[in-house]
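Yeah, one chain of the complex is gone here, protein chain that is, but the others are all in their spots.
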Amino acid sequence: MIGAVHSQLGPFHAPHVDWKGMSPLLSVLGGSAAVLIAGLFPGRRTQRVVVPVLAIAALIAAIGLTVWIWEPGGVRPIVAGALSVDTLALGVSVLFYVAGIATILLSLRSAVVRECGAGEYASLLLGSIGGMVLLAGAQNLVTIFIGLELLSIPLYILCGSRVRQEHSLEAGLKYLIVGSVGSATLLYGLALLYGATGSTSLSVIGHAVGTRVPLDDPLVLTGVALAATGLAFKASIAPFHTWTPDVYQGAPTPVTTFMAVATKAAAFAILLRLFDEGLISDRTNWGPALAALAVASIVIGNAGAIGQRSMKRLLAWSGVAQAGYILAGVVVGTRLGIQTSAFYLAIYLPMNVAAFAVVIARMRVSERGDDMAALEGLGRSSPWLAWPMTIAMLALAGFPATAGFIGKFYLIDATVAGGYAWLGVAIVIGSMISLVYYLRVIAVMWMSPSEVEVPAPAPARASPSRRVRSVAGWSPEADVRAQPEVAFVAIACAAATVFFGIVPEPLLHLAREVGSAISSAL
Amino acid sequence: MGIAWFLALSAFIFCIGAGGVITRRNPLVILLCLELMLNAGNLALLSFSRMVGNRDGQVFALIVMVVAACEVVVGLGLIVAMYRRRLPIDVDEVSELRG
Amino acid sequence: MLKSYLPALVFLALGAGTGAAFTALNSVLGPRRPSKVKSDPYECGLPSEVTSSFRFGISFYLIAMLFILFDIEVIFLYPVAVGLKQFGTFALVETIVFIVLLFVAFVFVWRRGALEWR
Partner (left out) sequence: MSVPLSVTIFLPLAAGLAGAVLPRGWARWTVLAAALAVLGIAIWMVADYPAGGAGLRDLTNQQWIPELGIRYSLGVDGLNVFLIALTALLWVAATAAACFREWDRPRLFYFHMALAETAVLGAFCAQDLALFVFFFDLMLVPFYFLIGSWGGRQRVRATTKLVIYTLVGSLLMLAGAVALGVLATPAGGHVSFALPVLAHRLVGKGTQEWIFLLFAAAFLVKAPAFPFHGWMPDAYRAAPIPVLVVFSAVLSKVGMYGFLRIVVPLLPQAAQHYQTLMIVIAVVSILYGSALAFSQDDARLVVGYSSVAQLGFILLGIFALDVEGKGAQGAVLQMVNHGLVVAPLFLIIWALSARAGGSESLGRMGGVAFRAPALAGLFLIVALATLAMPGSANFVGELLILFGTFSTKLAFGLVASAGVALAAVYMIRMYQRSMHNRVGAAVESRDVTRGELVTIAPLVAVIVALGVYPHFVVARTERSTVRQERPAASLEHASETGGQASVPPAGTAELGPLGRAP
């Protein structure tokens, strides 16, 4: 259909399609369809083994193909004028795949899979990832919109996928409403941009603005403002973040993990694409506005997180603050800024996934759910969970010997070099505020008198899982038993955080290649 | 009559939709208002497509229509599920814990 | 050129203002006098038998939603149908792929038992 976008009624040229470049996307979407069908076959082994294995295989294949077609610099169009592959698209899409694998591992034993069925769950997840990949490679307003919706709609369903949990349904509905408002706003903004420049192609728009169309053209300004607002909803940038804590808390925790890292990465990928590539010439107009948003996110996010007892809400608020940090890189608009954003997105994944994995592990055995008290005395009872959480918190707070320190360093570097030194100071002040709540988590784990916690299934989880249909016929005790895969994810992510905190060079190198994708950057 | 009037109408519809989403409580009505916002976008796309004289806007509008349908269906599905759970169908009651 | 946009922006403001104003007015000075007659589903004719607690079966909603989905997808066939001659094989292949995907969805819905009327 995208092909038809460029068809005049004259002779129609079928758009050239580069199947090699599209292979990762195809593998993900194909995997989505495959697991959907595979999930239809009843039986415990299908649900527990075949479907997750298929999904993970699809994602790993996608990663492999991405590495295969990776080449720094230059843009290769895949579908003429609609979709292209460059290092920015490929780089962030790897983040999506990794986040997807982590999510599937984390949800292996979770009640979500039992309640909505393994096939549907994995298929929706893969579909959402497909949307993200589409979004990351979008060269066209239409593709942007399709990608965004393909990303969002499965997530609405996933949020509400614990149909027996009231919170889950409420979270789904709330996310649907807020997300749709965001999409509609974005759509209107894109429409105005199209009207102002007469084209839906980003490159054409980029050339038109500032030459054919004046920079202060009212349509362009309004369009940019509305588009920024719409994307701010997705990236949960203050003041469009109000849905975040409720939805993060209500959604099934593996889904929350996925939203926290992957959705954010996708939203920032398109922010980079739209502003630092498409509209870079209009930077004088949107720069200050985005800078204001960044500061607002840093302040509001950190302030909001201080009072939280629920770990999921705390991480949601800290996510708002971190979005502010990443946005600073977008605001700077220099190549260094883009690299910084990419690097921070990359390290943001292991930090958060580690934290969420520990939360999941605790929620399954502690009747205190995701309350901070569920972590009490963890350092004594199970250090293998306490250390990943500690490392994650230290990294988010920006302590040295973790990737967070390098990230902060890099961000401040970019802001100062880009002439936004005050933004760097804002980041520093934000980090100061954030110490209060990150350190509290650590204190709860290591410094409060531990109590022996008898692993017992939380009643809310045990009772419905008995009534599960044959879709998922394993006992709730599976949740209570040791969860090797969750511990594995937590420890692996923590290890990555420390590794990239001490040997960041390879990641920085990748970040530079990603930055080289956007040629128009200052 | 000029393109401006179509744009004005679409802007008007968009604002009505936005206002409705903000003020209304019944999720069904909110879904309606969301449709209003999306279709305001469609109207803008179509009128622009007429103005600049290429079809991109029209195709965009087609896709938006489908997407809108999908969103509504998901929304209805969630609402039905909540009815089945006998949950309060009121987006304010829906969130016991705010921001 | 620029001038022609100005009404749009003016209306954007106006629209926002009016939308807000009306909703505000409604809530402030709108008289609320609910009466039996008003709450009736039909103004005239026999009083309706349907009680307020009446619900359609869940499967009705299910079928309805599925119908919307599969129905709306047909939209994508129109542009192809209009100019299949110019578009040629490429569009044909694309359409077939599209329909195959729809078929996958259909199989899923069918096997999942969403089509049985319970």
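The chains carry the letters A, B and C, assigned in the order they are written, with residues numbered from 1 in each.
Keep this in mind: a residue touches a chain if its C-beta (ideal position, glycine included) is under 8 Å from a C-beta of that chain, and two chains touch if they have at least 3 such contacts.
As the structure is a computational prediction, the values presented were derived from the model and not from experiment.
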{"item": "Visible chains that the absent chain touches, using the contact criterion stated earlier", "value": "A"}
{"item": "Among A:248, A:317 or A:405, residue touching the chain not depicted", "value": "A:405"}
{"item": "Residue among A:13, A:207 or A:380 that touches the chain left out of view", "value": "A:380"}
{"item": "Chain not shown, touching residues in subunit A", "value": "379-380, 394, 398-401, 405-406, 408-410, 412-413, 416-417, 421, 424-425, 428, 431-432, 435-436, 439-440, 442-443, 446-448, 504-505, 508-509, 512"}
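Please note the rule applied: only the chains that are shown with their structure count from here on.
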{"item": "Rounded Å distance between subunit A and subunit B, as computed from the means of their C-alpha atoms", "value": "25"}
{"item": "Centroid spacing, where centroids are CA-atom means, of subunit B and subunit C in whole angstrom", "value": "10"}
{"item": "Cα-centroid distance, subunit A relative to subunit C, in whole angstrom", "value": "30"}
{"item": "Junction residues of subunit B, two or more chains touched", "value": "7, 14, 18, 59, 70, 77"}
{"item": "Set of subunit C residues in contact with two or more other chains", "value": "5-6, 8, 12, 76, 79"}
{"item": "Subunit A residues within the subunit B interface of the complex", "value": "1, 4-9, 141-142, 145-146, 149, 153, 156-157, 160, 163-164, 166, 169-170, 172-174, 176-177, 180-181, 183-185, 187-188, 190-192, 194-195, 198-200, 241-242, 245-246, 249, 304, 313"}
{"item": "Subunit A-touching residues of subunit B, taken from the complex the two chains share", "value": "7, 14, 17-18, 21, 27, 30, 34, 37-38, 40-41, 44-45, 47-49, 51-57, 59-60, 63-64, 67, 70-71, 74-75, 77-79, 81-82, 85, 87, 91, 94-95, 97-99"}
{"item": "Interface residues, subunit A side, partner subunit C - complex", "value": "1, 3-4, 7, 9, 11-12, 14-15, 33, 36-37, 40, 214, 217-219, 222"}
